[in-house]
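A protein chain is absent from this complex, but the other protein chains hold their places.
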Amino acid sequence: MKMKGWYRRLAAMLPLAAIAFLLSGCGVNMGVLDPKGTIARQQLDLIIISSILCVIILVPVLVMTFWIAWKYRSNRKQGDAAYKPNWSHSGKIEAVMWGVPIVIILILAIITVQFTHKLEPSKALASEEKPITIEVVSLDWKWLFLYPEQGIATVNFVQFPKGVPVEFKLTADSPMNSFWIPQLGGQIYTMSGMAMELNLIADEEGEYPGKGANFTGEHFGKMGFIAKASSQEEFDQWVADVKKSSPSLSQQGYDELAEQSVIDTKVTYSSFPDGLFDRIVTKYSAGTGSGHHHGSSSSAGEANDSGHEGMNHEGMDMGAEGATASSASQTAATEEHEHHHE
Amino acid sequence: MDKIKDFASDFFVTGDPLIYGADVAIVLVTVAIVAVLTYFKKWGWLWREWLTTVDHKKIGIMYILAALLMLFRGGVDALLMRTQLIMPNMDFLKPEHYNEIFTTHGVIMILFMAMPLMFGLFNIAVPLQIGARDVAFPVLNSLSFWLFFMGAMLFNLSFVIGGSPNGGWLAYPPLTEKMFSPGVGQDFYIWGIQISGIGSLMTGINFIVTILKMRAPGMTLMKMPMFTWSVLASSLTIILAFPILTVTLALLFIDRFLGAHFFTLDGGGNPMMYINLIWMWGHPEVYIVILPAFGIFSEVVATFSKKKLFGYTSMVFALMSISVVSFFTWAHHFFTMGSGANVNAFFAISTMIIAIPTGVKVFNWILTMYKGKISFKTPMLWTMGFIPCFVVGGMTGVLLSVAPADFQFHNSYFLIAHFHQVLIGGVAFGYFAGLYYWWPKMFGFSLNEKLGKWAFWLWNIGFYVCFMPQYVLGLMGMTRRYSTYGWDTGWFGLNLVSTIGAFLMGAGFLFQVWQILHSIKFMEKDTTGDPWDGRTLEWSIPSPAPMYNFATDPQVREVDDWWEEKQRLASGGAPRPKPALEPIHMPKNSGMPFIKATFWFIAGFGFVFDWMWMAIPGLIGVAACMLAHSFNYDTDYYIPVDEIERTEAAARRGV
Partner (left out) sequence: MANQGNHAVAGAHGHDHGHGGHHDLEALRQMGFWLFLITDCILFGTLFATYIVLHNNTAGGPTASELFEMPGVIAETFILLTSSFTSGLAVLCMNRGSRKGLIGWLIVTAILGASFIGLEVSEFIKMVDEGAKISTSAFLSGFFTLVGTHGLHVSVGLCWMVALMIQLGKRGITSVTKRKVNVISLYWHFLDVVWIFVFTIVYMMGVM
């Protein structure tokens, strides 16, 4: 039983030791714990509120566990006076036992529902500034950012002015990934054939690490990017520089970019093909609409333009009969998609 | 000649010293086993006593041995990963290799370690607890085991032949479609799990029938031991959840094999559907493995507190409600899919609701200790380690269920830490407690307590050292499945600590192996059949239990019948009259399960490599086994009374 006290002290010390460890390396990015935007800040608030609710029940339970285990150990001194081998039921205690968790969960549920609606990622942020739209495409294994309003494009780097709501529209031209900038707000999946929406805002200038958070194969670990929030002037200057000095991205250039590869540096393009993002989305949703036309008995005859991903195509000969992209402007076949636009 | 060379280099995994080492080890171990069996002329014994046995106790032991072997493999995978992450920019494992290792780690630990360990304990304890002579379908039970075994072998074979799967433990498409994963690894994954999954499904059916139909006279449902209740809840969940897994993996295979478009990017496929389906199985699966652990803790707490379990009815209600609600929470695994606020809120709340019955169970265990006389033998120690660990893990689970907060936790090390905390702190600790608890009943000797305590403390401390830092790492933005990270991230210190913790747990495992070997050598025989002063029927018979379990059918009057009977005898009551012995009706051994599972293995291997010349004969063999079995009416025999008398006398000699 001596061990037990030691054990508890150790359990209490661990978080402290961990924090000490962190403080020793200063300038460390604390991610979620160091929010730099409204969304991330509210999410952290929510994390703290729910943690407190949990601790309210956690602490008494832990104290009770060890206190009872200690008090009623078999080799205790006070003998068998307190031993009640058949005591196994008490209506009052059981009512409390069910009641307390129900109340806590009820409170938490109410908070959760409120925050779920408040922090719905597709909801536009209230702000006096006009939002900026950035289109995001996850590729194997890099991030492509398109600025439809500015007409420029970047890879593994995204810049936007601080204090201006950013409306990310996201899709994938690769297996599903997840777009995450911990200091600005929670992540959202990037999925082929769908345009997801994520609204974030940066309150402070700075460079925030971004991640590809969902596993997409061999070099998925190389899908980090930098999200830079700057002043409006700096942003405008940067856009002008990119427009002046960077090469442009052609459709062919995009097709090459979409092939499996790792890009270590940030890349910028002064322009990109019109409607590129929509084409990427509709390419995969082509098969999901209804009312397609098809030849009498030769659906297999239609060419598929999606064969440029550069993957290994063994076995794809049987499966390449997708429709052409143009036929599917309306793609509301799947639930997820509909919900997304509500 | 070149063709053969090309084939060999595709067929065998090459180019990594670790794998060459494994090749050599596998060959050596196989040769050694064959040599030993031949030298000691044990082939016949192996066939008669083990490969063809339908005795639930032996099947349970085989499950447990296989599970411990898989725990070793999965544990080595874990240590390899932690070694790779010990410091930034490590080059110990290439990304490709790292991806394979986290995939096999997850699959093995859940499906080939936790599941068989659980089934092993089902087999050992349930028939004995309810006073039955075997499970309802003993041959089917043996088939379940051999299907699991062959599935696990097929999966593990991918390590040296053809290449391991590398798409994550749930193999999300489109990444796992032919387009992105053209190798055979993914097919090994599908067939390994599929074959063993069929076995799991049949075990579920088997135990439901056993529990509902084969209880001793007088044991009503509300007088069943709590572990049996938890097995019932878990088995019901199995039969409702596993068919979904079977279908999902079959569809993925049809995609890969026939070029269909269930989950592909093109042709109208819907990868999101896979994610929904796999979690409709995957979430209940988590409860399938945790519910029996709850049952074990209930037995252990009551036994070692020498006190009735507090709130029996609450406990039963909690178990059953968990298994129902577990089917309505699956979407919390992808709140970030953009399903909209209402869908997310629904699944957030359904997830939180599960915390209520789970919390109630914790209170029940604590109140069972209250006013008891608690002794801290190893099974109880694991229980004491479990409660705080699981409570904290459950709380972080509640945090994860808060949908908008989950946007920040998802796919990060916070999530990793959470599910390891409930799976190690809940499931593994629970099964260890059960293993230590029923070990004397299985083998007739106890495990060394001192080494057991060492193992416990190493596991327990190692656990916190390993996983507490991972919560922080997750909040700092460390994403799961990263094979390496840079110095600039600031994640070095915590990762180093975490790796140290992982190795502490590895040391704990070594102590357990040592403990078992030590205890075999210095055998402390359990001559009483009741080493813990137990409460339920399994402790009323000798250890190890005779082949037929109970010489006469026990008559049950109340919960914890054996304990009450002992109390009655101690206070001077007369022993109950023993009914006269009668011949006992027993099932005959059968070679069919082993042979049929072998044919499944052959078929599976054929499908993995697209070798129809192998797959089709395999399937024909499976069908032939079924028919042969259907035509076999010579399946049972009687043990005569004088043989029962001899066995009983021998077993009681030590008393």
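When the chains are written out, they are named A and B in that same order, and each has its own residue count from 1.
FYI, a contact is a pair of C-beta atoms (placed from the backbone, for glycine too) under 8 Å apart; a residue touches a chain by one contact, two chains touch by 3 or more.
Everything numeric in this text was worked out from a predicted model, so none of it was measured.
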Touching the absent chain when the full complex is considered, from B:A22, B:L37, B:M90 or B:L251: B:L251
Residue touching the undisplayed chain, where the options are B:P292, B:G508 or B:P587: B:P587
Residue touching the undisplayed chain, where the options are B:M214, B:V325, B:A507 or B:M614: B:M214
Residue among B:G162, B:P225 or B:G269 that touches the chain left out of view: B:G269
Candidate in contact with the missing chain, chosen from B:K58, B:H105 or B:H261: B:H261
Sole residue of B:V13, B:I198 or B:L319 that reaches the chain not shown, by the stated touch rule: B:I198
Missing-partner contacts on subunit B, residue numbers: 54, 132-140, 143, 194, 198, 201-202, 204-206, 208-209, 212-214, 239-240, 242-244, 246-248, 250-251, 254-255, 258-262, 264, 266-270, 273, 277, 548, 552-553, 582-588, 590, 592-593, 596, 622-623, 626-627, 629-633, 635-636, 638-639
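Keep in mind that, in the parts below, only the chains that are shown with their structure count from here on.
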Inter-chain centre distance, subunit A versus subunit B - centres from mean C-alpha coordinates, in Å: 32
Residue numbers on subunit B that touch subunit A, as the complex places them: 95-96, 99, 166-168, 172-175, 178-180, 182, 256, 258-261, 264-272, 305-312, 314, 334, 336-341, 343-345, 348-349, 352-353, 355-356, 359-360, 362-364, 366-376, 384, 387-388, 391-392, 395, 398-399, 401-408, 410-412, 457, 460-461, 464-465, 468-469, 472, 475-477, 479-485, 489-490, 492-494, 497
In the complex with subunit B, residue positions of subunit A that touch it: 1, 3-4, 7, 10-11, 14-15, 18, 21-22, 24-25, 27-33, 40, 42-44, 46-47, 50-51, 54-55, 57-58, 61-62, 64-66, 68-69, 72-75, 80, 82-89, 93-94, 97-98, 101-102, 105, 108-109, 111-113, 115-122, 175-176, 178, 180, 182-183, 185-189, 191-194, 196-197, 209, 211-221, 284, 286-288, 304, 306, 309, 311-322, 334-336, 339-340, 342
